[in-house]
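The complex appears here without one of its protein chains, the remainder shown in place.
Letters A, B and C mark the chains in the order given here, with residues in each chain numbered from 1 onward.
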Amino acid sequence: MIIVLKPEASEREIDHVLDRLRELGLKSHISTGEERTIIGVIGDDRILQNQPLTAFPGVESVTPILAPWKLVSREFKRDNTVIDIGGVKIGGKKLVIMAGPCAVEKIEVTAGIAHDVKASGAGILRGGAYKPRTSPYSFQGVGREGLDYLLEAKRQTGLPIVSEILDTRDIELFLQKVDIIQIGARNMQNFELLKEVGAYDKPVLLKRGLSSTIKEFLLSAEYIMSRGNRNVILCERGIRTFETQYRNTLDLAAVPSLKELSHLPVIVDPSHATGKWQLVAPMAKAAVAAGADGLLIEVHSNPECALCDGEESIKPTKFKELMHDLKKIAEGVGREI
Amino acid sequence: MIIVLKPEASEREIDHVLDRLRELGLKSHISTGEERTIIGVIGDDRILQNQPLTAFPGVESVTPILAPWKLVSREFKRDNTVIDIGGVKIGGKKLVIMAGPCAVEKIEVTAGIAHDVKASGAGILRGGAYKPRTSPYSFQGVGREGLDYLLEAKRQTGLPIVSEILDTRDIELFLQKVDIIQIGARNMQNFELLKEVGAYDKPVLLKRGLSSTIKEFLLSAEYIMSRGNRNVILCERGIRTFETQYRNTLDLAAVPSLKELSHLPVIVDPSHATGKWQLVAPMAKAAVAAGADGLLIEVHSNPECALCDGEESIKPTKFKELMHDLKKIAEGVGREI
Amino acid sequence: MIIVLKPEASEREIDHVLDRLRELGLKSHISTGEERTIIGVIGDDRILQNQPLTAFPGVESVTPILAPWKLVSREFKRDNTVIDIGGVKIGGKKLVIMAGPCAVEKIEVTAGIAHDVKASGAGILRGGAYKPRTSPYSFQGVGREGLDYLLEAKRQTGLPIVSEILDTRDIELFLQKVDIIQIGARNMQNFELLKEVGAYDKPVLLKRGLSSTIKEFLLSAEYIMSRGNRNVILCERGIRTFETQYRNTLDLAAVPSLKELSHLPVIVDPSHATGKWQLVAPMAKAAVAAGADGLLIEVHSNPECALCDGEESIKPTKFKELMHDLKKIAEGVGREI
Partner (left out) sequence: MIIVLKPEASEREIDHVLDRLRELGLKSHISTGEERTIIGVIGDDRILQNQPLTAFPGVESVTPILAPWKLVSREFKRDNTVIDIGGVKIGGKKLVIMAGPCAVEKIEVTAGIAHDVKASGAGILRGGAYKPRTSPYSFQGVGREGLDYLLEAKRQTGLPIVSEILDTRDIELFLQKVDIIQIGARNMQNFELLKEVGAYDKPVLLKRGLSSTIKEFLLSAEYIMSRGNRNVILCERGIRTFETQYRNTLDLAAVPSLKELSHLPVIVDPSHATGKWQLVAPMAKAAVAAGADGLLIEVHSNPECALCDGEESIKPTKFKELMHDLKKIAEGVGREI
């Protein structure tokens, strides 16, 4: 950690800072420049995380040197983490495509879509039973029985299932019924929920928050890992910007950046990122070209009647075409699909 | 709702949309311009909220006309809502100042600060027992007993207390111990928590999310109100932008905008908004000048030792000065303090 | 255009609006709903662009229906615009790669890089003679003679050249010396410069502004086209967001969106967008997969000594590899390189 002092900082003020560092068991190093005095702190920066050093008189700014996370980092674990979901591997050479309806509605529709996406090569079935909706007057999901519809679709197709949890009180239910627990963008900093899913080893698909930095995203993954659960999948799904042409701005530079900083698998959700079915295919291709380990795609047999996010769902035929096109892109970056 | 059709939309496509509107019991109105055909939908737009009309072939865009909320709106209730917390009125002519430490630490410190802020004119004591922290390695709050420290401070000073809830499972505890339940920025779209606090009539202080629009903020308040709880206080606390000079960008235009759209009281938190104690006083004054109904301010007797957010806390003497200065600003806009 | 009236709008206020529309020669259409009265205006919305209708009493909001541009739109011209620069075609099936140093420094270095990028398949040489720099103390470019260095490199390699103009007073110089005039992100709304380059038929490479919406970007292109110059190339180069991990956030969804709205060619600059050489290759691949018509890439033989943006430049050997990899991605989306 680097502490920069104000030009007018007095010796007493500087000593006061140094005393505090000593109390914390840290070594420090003073450099007196022409315009500023700088204190370099040697040792584990993380001890300083709870110290409001900028509240000390004479301190101008404090810059951490080390990343604030440990378990999620490439330094902690060099090799890519590969998560095995009943034989489907996430994070390996082969890309994983998770597909299905935004919200689970009826058992026949869900199972039908599951058969379709499986036939086109999807490895995992997605579907929301509980839906976080901006308005209280929007469809809130079918709830508990939605998970049973997914289970029935899994029984018929063999596809493992991923579904979103909204409430810590539902943890037992999700542990029992789904293969991957999804934490949605709006709950990326619902720390109680992160702690809860961190207490088990059930794989967690963690979506990046709407206005979360890469740092905050990795710290939320660290919450889960620090509780013991090592099976975390990161998902980029667009961030909020000033642009209104699409729902969010898909930040694909996050993919190689996350892969460089962390050993965890990184997938991309082009459906929620854009909110427009026309943009799903080009953004899915771009995500694979950027190095994503997989995709999360909304597919619906009848988007006009979808109770949630029909405008961003593609039809099974369109999905089949896309899977075909993705093959060539995957090969172009040394991957398989 | 206005539906704009693509220039190449066929008659069949247009009829398909009209049929759907008829099925939903809505009347429609067609205007055929030179470059576009437009369908105006008469009746309650809110029925259309679950219809993915942009998924229909031939549809270019869909623009809602009515605001998506009801209970929070000025149209629903003309007069300002005034919430009475044991005699302290929020939303009336007199401004309400909520002050106290970011996190509750020890009983003596908490009670000491409570006495100080009361002496300077604060009406409500704030303090966090459970703290939502970006990093799992930061201080997470003292938890349950923190609420008891606040209660003791209340016993000594008579100040009602506000504290933040993080988990639906803690609702009974908060109902029992605090006067106002705070929902923090990171939980503004934790819809299960909103539904939970909506089920009682305990006043709720709802903070605007880091990247929430005014619309989303009001819809979160609508979640609470639609469950029956009419005692909602809105709190502007800065939004996330590209600027890194301060922690967040305090959006004071939100104050008159929210007051125009809604009857609910609006307060401002200049401490979290800026993350710098030097900016708290000017932003507190600006908030009052902009028409806020109150302020939420972090005060700590020893910011250097605060376990959370010491860099944005002001000392009791500074708070006293600020309260003095605010009086003149309040008078300047026809309010009292 | 749709004009929504306030619930309390009086008949006199409504008539006042209707009178104004009549004066402007526009037909209007009134729909009286239960909660709001709406006026639909038929005819060319663009006449209304200079009318501050929201300043009229009783008006709640005004929503335009038609896009505010004409010449840049797909409706105006169905087929892709293909711009021919001395045999190099931009906007056709074959992708165009523009490569070279950020800033032109010495004639030998520039020519050396030109030979290198040509050998790897670049079609156009880029290089800045005049540099827009955030700080007055940063290297400002070698100026006028830099254009001569580029010309010499062109003479040796046959590569057409693109370079950035900063001042309307330099127009003659650029018309004479370069093949494509670049308007940088910071000048995207320097309207006098847009008008100036619009007066000739020299191709213009227009970069999207740091915080420009797709709409504003297309309107800036419309400025150039409305003056007569039809040879405009659009360039996505990252937008400003809250994320600080990379210099800007590359918005690849802009590529298919711009291609849908406009007939103009769209290229991508992954170097400036990310500001990190490690991210250039993955983002270049993603851009091609997203449907870009070409790329603008910084290449420098000795990035450590580059006087400008060395941290985002790749070396010629790296560029060669990238060109090789891009071939497979291009084929995957039905293009050539």
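Going forward, a contact is a pair of C-beta atoms (placed from the backbone, for glycine too) under 8 Å apart; a residue touches a chain by one contact, two chains touch by 3 or more.
Every value quoted in this text rests on a predicted model; they were computed, and no experiment measured them.
**Student:** Please identify which residue in A:Glu35, A:Asp79 or A:Glu172 touches the non-displayed chain.
**Tutor:** That would be A:Glu35, which touches the missing chain.
**Student:** Return the single residue from B:Ile39, B:Leu250, B:Ile267 or B:Leu296 that touches the missing chain.
**Tutor:** Among B:Ile39, B:Leu250, B:Ile267 or B:Leu296, only B:Leu250 touches the chain that is not shown.
**Student:** Of the residues in chain B, which ones touch the absent chain?
**Tutor:** 211, 213-215, 239, 241-246, 249-257, 260, 273-274, 278-279, 282-283, 285-291, 325, 328-329, 331-333
**Student:** Which positions on chain A touch the chain that was left off?
**Tutor:** Within chain A, the residues touching the omitted chain are 2, 4, 7, 29, 31, 33-36, 38, 40, 42-44, 63, 65-66, 75, 211, 240-242, 244.
**Student:** Would you write out the residues of chain C that touch the absent chain, in ascending order?
**Tutor:** 20, 46, 49-56, 68-69, 132-139, 166-169, 186-187, 189-192, 210-211, 216, 219, 222-223, 226-227, 240, 276-277, 303-304, 306-311, 313
Just so it is clear, only the chains that are shown with their structure count from here on.
**Student:** Mean of the CA atoms for each chain, then the mean for all of them together: which chain is nearest?
**Tutor:** If one averages C-alpha positions chain by chain, the most central is A.
**Student:** Among the chains, which is located farthest from chain C on the basis of C-alpha centroids?
**Tutor:** Greatest centre separation from chain C goes to chain B.
**Student:** So, what's the distance in Å between the C-alpha centres of chain C and chain B?
**Tutor:** 38
**Student:** Express in whole angstrom the distance between the two chain centres, defined as the mean CA positions of chain A and chain B.
**Tutor:** 26
**Student:** What are the residue numbers in chain C that touch two or more other chains?
**Tutor:** Correct list: 211, 241-242, 244.
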